[in-house]
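Only one structure is covered here, and it is reproduced in the block below.
What follows is chain A.
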Amino acid sequence: MREELIIAGFGGQGIMFTGTLLSQAAMIEGKFVTYFPSYGAEVRGGTANCCVTIDDTTIGSPVIINPDSLLILNKPSLDRFKPRLKKGGLLVLNSTLIEDEVKETDAKVVRLPATDIAERSGQIRVANIVALGKYLAIRKIVNQESVLQALEALLTGKKKELLGLNRKALITGYEYK
Partner candidate 1 sequence: MTTKRLMKGNEALGEGAIQAGCGAYFGYPITPQNELTEYMSRRMLEENRVFIQSESELAAINMVFGASVAGARAMTSSSSPGVSLKQEGLSYMAGCELPGLVVNVQRGGPGLGNISGSQADYFQAVKGGGHGDYHLIVLTPGSVQELYEMPALAFSLSEKYRTPAMILTDGILAQMQEPMEAVKIDTTRDENRDWILDGCKGRAPRKIRSLLMEEGALEAHNRHLQDKYNLIKTQEQRYQLINEQAEIMLVAYGISARVCYTAIQEANKKGAKLGLLRPLTVWPFPEKILQELALKVKAFLVVELNAGQMVEDVKLAVNGKTPVHFYGRAGGACVTPGEILKEIEKI
Partner candidate 2 sequence: MPKIIIAQNKCKGCELCILTCPKKNIRLSQKMNKKGFHYIEIIDPDKCNACGLCFQVCPDVAIEIWK
Partner candidate 3 sequence: MKKLFSKPESLTDTDHKYCPGCGHGIVHRLVAEVIDELGIREKTIGIAPVGCAVFAYDYWNFDVTEASHGRPPAVATGIKRFLPDRVVFTYQGDGDLAAIGMAETIHAANRGENITVIFINNAIYGMTTGQMAPTSLLGMKTTTSPFGRDPKLAGYPIRVGELLSTLEGTTFLARCAVDSAKHVLDAKKAIKKAFEVQLAGKGYSMVEILSQCPPNWKKSVPESLEYVRKEMMSYFPLGVIKDKTKA
């Protein structure tokens, strides 16, 4: 079962970290995974995005043309990537920053005020993790336990103190109705 996901938002919203985290979790489960980020000057101050492909067989291209799912944290990213979503695909969007009604008949649209939720939980910067939690609750591509393990693997050294916050954000996203 192949899952091709594009995560996109502002530079600074933790887009790359979200993709790496999911990739790490997939690797922990022994799955095949590729992660490909937008990079260089285009990321700074502009939109950032990354492609995560998870499969149980060898993956060829890491570049995603028509994703199965989109995790979108800001408006410009919605405009850029929505046309590429596969028919019947999943679109999880951050409704705090995207007020538009998405009139899309052939996609499953899930609106989630990720930035609001993150702010209420004490740290606006974990909106990405809240959104990832919600996405994983719908697309059970990896287990929650693997993501928690992945967080531990990635948040080391000074970043270790952010572990609790990220854990909480992930679970909040998972449980958001």
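A quick word on the picks: all candidates are chains of the complex that A comes from, given by their letters.
Just so we're on the same page, contacts are C-beta pairs under 8 Å (C-beta built on N, C-alpha and C of every residue); 3 or more make two chains touch, one makes a residue touch a chain; residues count from 1.
Everything quoted here is computed from the prediction, not taken from an experiment.
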item	value
In-complex contact partner of chain A, selected from candidates 1, 2 or 3	1
Candidate 1 contact footprint on chain A (complex, rising order)	20, 23-24, 27-28, 30, 32-37, 39-42, 57-63, 65
